[in-house]
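Missing here: one protein chain of the complex. Every other protein chain is in place.
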Amino acid sequence: MSRVSLRHVAKSFGPVQAVKDVTLDIPDGAFVTLLGPSGCGKTTTLNMLAGLEKVTRGDIFIDEQNVTKWAPHERGMAMVFQNYALYPHMNVFGNIAFALQLAKVPKAQIKERVHRVAKALELEALLERRISQLSGGQQQRVALARAMVKEPKVFLFDEPLSNLDAALRTRMRSEIKKLHQQLQATSIFVTHDQEEAMILSDYIAVMREGLVVQYGPAEDIYRRPQHLYVATFIGKPRMSTLSGHLRVTNDGAMTFESDTITLRWPFMPQHGPIIPIDTQAHLGIRAEDAQLLVDANATAPHSSDVFHGEVTLVEPLGSDTFIEVSRGGNAIVVRVAPDLHLRPQIPVSVRLPRHKLHFFDMANGNRIDL
Amino acid sequence: MTKTPSPSGFWQRFHRMDESKFGLLLTLPTVILVLIFLALPIAYAFFMSLNQIELTISPDWDFVGVENYVGLLSDTRVTATIPRTLYFAGLNVVVTTLMALCLALVLNENFKGRNWIRVFILLPWAVAPVVSGVMWRYMFHQSYGLINAILSALGLINKYVVWFDDPTFALSIASFATAWKALPFSTLILLASMQGISESLFRASKMDGANIFHRFRYVTLPHLRPTLIFVVVLQIISSLQAFDVIFTLTRGGPGQGTVVLNYLTFVNAFERLSIGNASAMSILLALLIVSLSGLSIYISMGRKK
Partner (left out) sequence: MSAVPYDLSYSMRQFLYDRVRPIILYALAGIFVVWTVAPVLWIATMSVQPEINYVSVPPKLSLADVSLRWYADMLAQADVAAALQNSIVIAFTTMTLCLVFGALAAYPLSRLQLPRKNWFLTISIVSRMIPSMVLIIPMFLIMRQLRLLDTHLSLIIVYTTFLLPYVIWMLKNFFDQIPYALEAAARMDGCTRLGALFRVMIPVAGPGVVATAVFAFIGAWNEFLFGLILSTRLAVPITVKLSALVSSTFHSDTSLVAATGMLAIIPVVTLVFVLNRYIVRGLVEGVKY
């Protein structure tokens, strides 16, 4: 169990800067996810942590020890790979035992430890099998076992679930979560799947183009995205956004205007100093925060925080239904009760409560705190 | 539980060595061997080709510049090998390519026992050229050759033919022996290329009503063209390098009948001991072969696309 930190780490492949400047502190025992689309530098960052990729600039520390130049086998980490990367020339037992054999652990002890791990992952019956005789899910469990048996300081996961089918992915995801709760080992997980990241992680680092856009507790990433990119990347369905002009006056009244919509919130919901704002911005709202007004006339006349439009899409999921409400090229996705039977082209109104809104500067995408 | 890194400074530095330095270190044994036993001899050969040297215990070196090269042009022994080499190479190319193409087409079909035939076909590849020379010598031998026995059993000849007394026969047999040895390899790469033709292409042509000959002409052959050219160039190169087979088959005879270019180089070097002259010949040969090989690589690069 170890603390891991990266200090201004960068990696270039020739002229291509895969990782530009990454600084992260990973607390002891935390489950941290590097999240981002392909090409954002998350896997390169993981490989540098593992020692598989040389660091161009910056330093990596494990427990205050600078390991930047260490070879992978000196770092005491274990890794689970996307394509499992099991040794085809060994059976299951051989795959799991390999690391221990290399570490010259006595034979009896190897046997005992392999069996213990195999039992935990329900692999005991498969120990003598060849790798080619295993299903994808079994292979991934062997890969997990191979990492666990070392009892490493740090676990690294390189998109370990992306090769599995949907049902299996959900199962393995829970299994990894349970394992982490049991072992409490520092784990660093790379994925492009925001749902996976939310479910598994204590902390998430959202990456884009070789930089960390936001790093913090998973809850914060979801509740207070610091950048439009994070806001729209995290959450399903995607956060709805409208573009327009945001104005906050000295008295705390707020307006958001575009060609087709005008929204107005007259009161300050919170106390505190008022910072006047007058800028082009994106308004963001999550589907569960927007409120569908069944009876449009019920709206208080002085409040114009309502988006009027017509239903353009209905997506029933069983437990919830998501509808898309559009007007003049703007659209908002709203979560509604499944027993509301809405059909496309019905005119509806959606209330956008002021304290649930997110605003992002149109110029640079940064969050605007009101 | 994992072992702490070994404190030994040397191994630590070795393990943490820069990737490119480490890579260079690994290639070092090969680089040294190639420098001493490949680059140095080539330079040496080039240097010798500019001198007149007699190979004795202490060779006398006499710098003559390009005189050896110029001398080759007027040397009748050299010019006489040119038509022989061309004939030898031409026959070898035609026989090897046609047979390999035909055999590859056969092996590309599905039939019982195909895998066994594939194994047997590989046989000549394993046989040393020297031994294949001996084998073909015995096939065509005047008194105990199998060919004579068969031909006379069929009534095609009245009495055993002394094949190796005729320069054209002898050269042809040498060419056959070389083609025999080249068949497996040429077939294999043609076969590999054929298996790269997508099944859908055949199915599409079948739907269009193409018969087997159309399919060969319009689907298989265009796909194989680069590989076929590769095989042809390869056979030209191997003809230019022919030595082992001729050494045991005919020893250059009858007379000079089977002395091809490369064989003459050997004779000049080790029988006439005119080292400078032989070096010049070998350098020219090497240049010819390297440029032909460059061509074949260029073609096989195209084959990949």
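Note that the chains are named A and B in the order they appear, and that numbering of residues resets to 1 at the start of each chain.
Everything below uses one rule, namely that contacts are C-beta pairs under 8 Å (C-beta built on N, C-alpha and C of every residue); 3 or more make two chains touch, one makes a residue touch a chain.
If you're wondering where the values come from, they're calculated on a predicted model, not measured in any experiment.
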(request) Quick one: jot down which shown chains the absent chain touches. (result) A, B
(message) If I consider the whole complex, including the chain that's not displayed, which of A:P88, A:P273 or A:G318 touches that chain?
(response) A:P88
(message) Given that one chain is not shown, which residue among B:V70, B:L86, B:A149 or B:A204 touches it?
(response) B:A149
(request) Quickly run down the residues of chain B that touch the omitted chain. (result) 2-3, 15, 19-20, 22-24, 26-27, 29-30, 33-34, 36-38, 40-42, 44-45, 48, 55, 99, 102-103, 106-107, 109, 111, 113-114, 117-132, 134-139, 143-144, 146, 149, 152-153, 160, 180, 183-185, 188-189, 192, 230, 237, 240-241, 243-244, 247-248, 251, 262, 265-266, 269-270, 275, 278-279, 282-283, 285-286, 289-290, 293, 297, 300-301, 304
(message) By the contact criterion defined above, which parts of chain A meet the unshown chain? Give residue numbers in ascending order.
(response) 47, 50-52, 71-73, 77-79, 81-83, 85-89, 98-99, 102-103, 146, 150, 156
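Please note the rule applied: only the chains that are shown with their structure count from here on.
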(request) Can you check how far apart chain A and chain B are, centre to centre, with Cα atoms defining each centre and the answer in Å? (result) 60
(request) Can you check the complex and tell me which residues of chain B touch chain A? (result) 1-3, 5, 12, 15-16, 18-19
(request) Name, in rising order, each residue of chain A that touches chain B in their complex. (result) 54, 69-71, 73-74, 76, 103-104, 150-153
